[in-house]
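Partial view: only certain chains, each at its native spot in the assembly.
So that you can tell them apart, the chains are marked A and B in the order they are listed, and the count of residues begins at 1 in each.
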Amino acid sequence: MTLSRRLTAEALGTAILLAVVVGSGIMAERLSGGNVAVALLANTIATGAGLVALILMFGTISGAHFNPAVTLSEAWQRNVPAAEVLPYIVVQIIGAFAGVAAAHGMFGEPLFFASEHVRSGPAQWWSEFVATFGLIGVIIGCSRSRPSITPFAVAAYITAAYWFTSSTSFANPAVTLARAASNTFAGIRPVDAPGFIVAQLAGMAAATTLFCWLYPAPPADATVGGTVAPGDFADSLEKP
Amino acid sequence: MTLSRRLTAEALGTAILLAVVVGSGIMAERLSGGNVAVALLANTIATGAGLVALILMFGTISGAHFNPAVTLSEAWQRNVPAAEVLPYIVVQIIGAFAGVAAAHGMFGEPLFFASEHVRSGPAQWWSEFVATFGLIGVIIGCSRSRPSITPFAVAAYITAAYWFTSSTSFANPAVTLARAASNTFAGIRPVDAPGFIVAQLAGMAAATTLFCWLYPAPPADATVGGTVAPGDFADSLEKP
């Protein structure tokens, strides 16, 4: 795949992901009549299902990272060339903000407005560390043992992580930045974003270190001439 | 597959799809005691699960479009002969109305009665554009890279789209027309249907253009003598 196609896929995929997260949060909060558990359940199911579709539809093009932490971890493992890390991250962030604006447009909200949702403190930072640690672990573990199933494993993991962390598991620096521009159910105060991102990167580093020991890298020739693109952790079910 | 079998599959599949959407909406509204979030959650889960079953059971016959926007996009990509577009769309619409009547019969409602549910305005039209854009993107992306998984990707996408769009994602002109004949949870005023359909077709055109660039068409001989029927975006898991 050409780099232009891959960057388009990352931008578009991250945009739709944010549209799903923020849009379903708005819908859920409006309809739930104040029952936050029901609202978060709807937000969770929409996000998990959306991730299945998005990773399946974009995975074979760009690897379907949609997440700077994933791109950094893949580059660390030499699955993504160092020269492509910055372009990947830039388009992910641009896509994320575009997706927030798209969602706001669908619900008649301003394109961007800073969140007032407080998300801070050690419990939430620890939550983001754990959430990102687990996400990177799922990706490394599955992509090194059964890559065709990774899209389902990632979506299932995030579905669980919305509930087992007190932060509802952002686990993604681009998502964190863009959600700071949405004063809705899914928002986070801009001032709280850096703490989340630091915790996410620490969780990414810990998971990459541990899981690369746990799953030794496949032999180099496993991808030579193969059909798996670099960084593709969402390979198709029907390919060997 | 003969054309008669394929048209039967499209009519029957679209009928059951509408029975699922409208019937589960009626059940959800009756039981939910006014909690619209719970009602929409039940409607969503029923629709997503129903789509999995329907695309799997009819996909290898007709491609399991159940949707004029999908048929038009497939014809644009020359996966469906031009001469079959009109028959496909006609039986989809007939099936859709039959499904609404079947659902009404299951809940003791009149066979048809015009909806009074207002669904209009730029936010909802933009929602339908986005919803259909994403649906066509999922279908093109998956059918060109891992077709056996498309049924799950489409169902997951619609599950998410019920929540991340303010229109609850009709994304289907035949469904839109038929839901205008149901004054229930899933209905739409007849006068609002044209706006939805225009937005859906625009989203279809944008997605077909973009995703055909993103995913270059497979080589022509990929389907020569193969087991994949034209327009089949729901190929089976066990076929290579």
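The definition used in the following text is that contacts are C-beta pairs under 8 Å (C-beta built on N, C-alpha and C of every residue); 3 or more make two chains touch, one makes a residue touch a chain.
Quick caveat: nothing in here was measured; it's all calculated off a predicted structure.
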>> Assuming all chains share one sequence, and 2 are in place here, what does the full complex add up to?
In response: 4
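In this section, only the chains that are shown with their structure count from here on.
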> Given that subunit A is a copy of subunit B, what angle of rotation, in degrees and a multiple of 5, matches their CA positions?
Replying inline: 90
>> With centres defined as the mean C-alpha position, give me the subunit A-subunit B separation in Å.
In response: 27
>> With touch defined as at the start, can you tell me which subunit B residues reach subunit A in the complex?
In response: 35-38, 40-41, 44-45, 48, 121, 123, 126-127, 130, 134, 137-138, 141-142, 145-149, 152-154, 156-157, 159-160, 162-167, 210, 213-215, 237, 239-240
> What does subunit A use to touch subunit B in their complex?
Replying inline: 5, 8-9, 12, 16, 19-24, 27-28, 31-33, 35, 38-39, 41-43, 45-47, 49-50, 52-53, 56-61, 102-103, 105-108, 148, 155, 236-239
